[in-house]
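Here the complex is missing a single protein chain, while all its other protein chains stay put.
What follows is chain A.
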Amino acid sequence: MSPRERSGLALMAPAAGVLVFLFLIPTLILLVFSFWLSKSFVLIPAFTGENYMRALQSSGFIAVMLNSLKIGLITATVSVILSYPMAVFIVFKTRTNLFMYLVLASWFTSYLVRIYGWRMILGSNGLINSSLLAAGLIDQPLDFLLYNAVAVVVAMTHVYIPITLLMLVSALRDVSPDYIAAAKDLGAGPMQTFLGVTLPMINRGLISSFMFTCILAAGDYITPQLLGGRTGTTVGLLISNQFRQSGNWPFGASMAFISFVVFVALYFAVVVGFRVARLAPYRRYH
């Protein structure tokens, strides 16, 4: 081993130690826990698939799982569609970093505060309802604005869209404007240029941006708790409840690992989907 590598190893050691001790080992403990049992708040070491069976046989868990997939996918789709033109603008159409800074700054205005903002806007005494009532457009407050999946999607899109945008921007920065100009010169329309030139070049970044947003949304338990109501429940909320209220940790752990597997599978499904639809090349060509 060269001295350079040896010094690299020494420099890496503290961070690697922290990540192993505070990330890898806890994840393994959680995995082990998912095979244990909990009887009246006491953990019983065991090796049983009971928790997994219980979760997979529970229609409630399956329903919430599907619901969070739906919420995650819709949030991610909306975030990517809304952010793509913005990313194009930031990368190709403007020289100032002002827009990027403004988006980043909004990301750092408290997560909780932004969720609370939506409760204020959508609530039955909220800004939308009170304005509509005052304008005489409705007689009764619209109840469907808050405590459902739509409110959760709206708030989550708002909360996570800066990350979606950030990842799209970094993907688009790899695309040389020359390619796009060349496509245009050869007579391709905007859609053809996007599908044939840009998308194959950014497909990895696009998928990461989409999946990152989707996973953040499905794992969020605070937005569903504050805005979700019955139809806005996510797996995140279900899992967090096991670790806070009813206290069946092994059961909660098994649900966490089931969700993990589901989202890894979803990731691969999206990657394969892109290839089958011929929107992603089998290898990078730039």
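The criterion applied here is as follows: a residue touches a chain if its C-beta (ideal position, glycine included) is under 8 Å from a C-beta of that chain, and two chains touch if they have at least 3 such contacts; residues count from 1.
The criterion applied here is as follows: contacts and distances are computed from a predicted model.
For the chain that does not appear here, its UniProt entry gives the protein name "ABC transporter permease", which is one of "ABC transporter permease", "Cbb3-type cytochrome c oxidase subunit", "Multisubunit sodium/proton antiporter MrpD subunit" or "YbdD/YjiX family protein". Shown as candidates are A:Ile25, A:Ala46 or A:Ile138; the residue that touches the absent chain is A:Ile25. The residue touching the chain not shown here, chosen from A:Leu56, A:Ile222 or A:Val262, is A:Ile222. Interface note: of A:Thr48, A:Asn97 or A:Ser131, the residue touching the hidden chain in the full complex is A:Ser131. Those residues of chain A that touch the chain absent from the view are 4-5, 7-9, 11-12, 14-16, 18-20, 22-27, 29-30, 33, 82-83, 85-86, 88-90, 93-94, 99, 102-103, 106, 108-114, 116-121, 123, 125-127, 129-131, 134, 158, 161-162, 212, 215-216, 218-222, 226, 236, 239-240, 243-244, 249, 252-253, 256, 260.
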